[in-house]
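Missing here: one protein chain of the complex. Every other protein chain is in place.
Moving on, here comes chain A:
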Amino acid sequence: MGTLGGAGLAAAVAASRARTLGMEGERRASQARSSGLPAGGADGDSQGGSAPFPGSSGSSALLQAEVLDLDEDEDDLEVFSKDASLMDMNSFSPMMPTSPLSMINQIKFEDEPDLKDLFITVDEPESHVTTIETFITYRIITKTSRGEFDSSEFEVRRRYQDFLWLKGKLEEAHPTLIIPPLPEKFIVKGMVERFNDDFIETRRKALHKFLNRIADHPTLTFNEDFKIFLTAQAWELSSHKKQGPGLLSRMGQTVRAVASSMRGVKNRPEEFMEMNNFIELFSQKINLIDKISQRIYKEEREYFDEMKEYGPIHILWSASEEDLVDTLKDVASCIDRCCKATEKRMSGLSEALLPVVHEYVLYSEMLMGVMKRRDQIQAELDSKVEALTYKKIDTDLQDRSWLSTLSYRIRSEEEIWRCATLHIYKMIFKLPEEIGKLEDKVECANNALKADWERWKQNMQNDIKLAFTDMAEENIHYYEQCLATWESFLTSQTNLHLEETSEDKP
C-alpha cells in the first residue's frame, strides 16, 4: 500500500472505484483479507514507522478488533479464503466464483454422473442398548477416488445425533447455502414406539439421501467436517466434535442474529424479495401436496383392506351354487388379482412420491432459514456500517489525544488545522474500505445463495417431475393390469357361452 500522501489517497480512491466494478473489488478485498490486516493499518505503518497520528493507530486498533470479530463470521466465505488448499484439489474444485453465472456453469459440469468421485451408502440399522438409553446406528460406507482422503474406502457407524451435528456444522460454515434437510427427529402422531421398522427404514432412506445430496453439492462436498463424518472412527469423531466454536459461540451468534433481525430488513434486494415470496408460496403448496399424498396413501390402504374381503365372499357363494360356480370363482380371482395390483400401486406411491414430497417440505423449512440468515447477515452488516460510520466520526472527533503529539513542538494554528484536515480525510477514506469489506461479505453471501438457489430450483424441478411422472406411471400400470384381468374373464365367459350354445344346437 502506498503512503497516505497523494499515492495513498490515490490508491484508496482507485480501490473504491474498482469495487464498484464488482469483480476486481472482490479480488482486492479478498487479498486484503488474506493478508489479515486492514489497509488502514498498513497505511499507518508506512508513515515512517511511528504513528504520527496516534489517534489513527488507536482507531486502527479498534478496527483490528472488530475485523477479527468479522473474521469469525467470515467462515462462510472460506471458499474465497482457502485459496492455497483449494487449488490443490482436483481441477474441478470451485475456484473463486466471481459471478453466479460462472458458478452455475461450474455446477452443471460438476453434476455429470461420470465425474462423481464420492459414493456413499447408508444401510444396516442396528439397535444399541446401554444403561442410559437405546439408540440406532446406521452403517455408512464411503467409496472415493479423491486424493485428500487417506484411503479409497471407509466404513463407519453413525447415529442420528451425529447427523444433527454435521448439519449444524454445515449451516455454521455456510449460512447462505441450501443445506439438505434431515428427516425429522420424531413423528408426533401415529407412532407407537420410536423404533418401529417402517420408521427406521424411512429414516435410513432419508439419511442416505441427505449424505448424497451433500456429496453432490459443489461446495459442501469439500467441507472438512463432512469428510471427518464419513471417515473418522467413533472416538475420533467425539473428540473432533468437542473442538470448534461450540455451543456458546453459536448461541452468541443467535443472540446477535435475533437482535439484528428485530431491527427488520430494510434494503432487501429485489431478487431476494422475489425469492422470499416464492419460498413462502412454495412452502404452502408443498405442505398441502404432502398432506394430500399421505391421505391418498391412507385411502388406498383402506380400499385394499376392504378388497381383501370382497373376493373371498364370491368363493363362499360359489359353494352353494351349481351352475354359477365357475363364474363366481373366476370373479373372485379377478378381484384378488386387482387387489394385488392395488398393493403394488401403494408401495410405488410410498417409494417414489411420498419421500420426495416430504423431503421438499423439509427443504422449504430449510429455505426459510437460509433466507433469514441471509437477511441477518445483511442486517448485521447494515447496522454495523451505520454504527461504524457515525461512531467512528464521533469518536475520532472527540478524541483529542492526537493533539498531545503536538505538545513536543509548538505548531502553528495552521499546522494544527492541516493535521486535523488530513486526519479527517484519512478517516473518511478508511471507512469505505471497511464498509467495502463488509459489503463484500454481504455480496459474497448473496452470490453464494443465488447460485445455490438456481441449482436447488433445477433439482427441485427434476425431482418433482420425476416423482409425479412415476406416480402417473404406477397408476397406468395398475389400471392396465386390472383391465387385462377383467378382459380375460370376459373372454373366457364369452367362449364358454359360445361352447354352450354350440352344444345346444342339434
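Rule of thumb we're sticking to: a contact is a pair of C-beta atoms (placed from the backbone, for glycine too) under 8 Å apart; a residue touches a chain by one contact, two chains touch by 3 or more; residues count from 1.
The rule is simple: contacts and distances are computed from a predicted model.
Between the listed names "RalBP1-associated Eps domain-containing protein 2 isoform X1", "WD repeat-containing protein DWA2", "Trans-2,3-enoyl-CoA reductase" or "Sorting nexin 4", the UniProt record for the complex's undisplayed chain reads "Sorting nexin 4". Check A:273, A:288 or A:498 against the missing chain and you find that the one touching it is A:288. The residue from A:234, A:324 or A:498 that touches the chain not shown here is A:324. Listed for chain A, the residues touching the missing chain in the whole complex are 277-278, 281-282, 285, 288-289, 292, 295-296, 299-300, 302-303, 306-307, 309-310, 313-314, 316-317, 320, 323-324, 327-328, 331, 334, 338, 461, 464-465, 468-469, 472-473, 475-476, 478-480, 482-483, 486-487, 489-490, 493.
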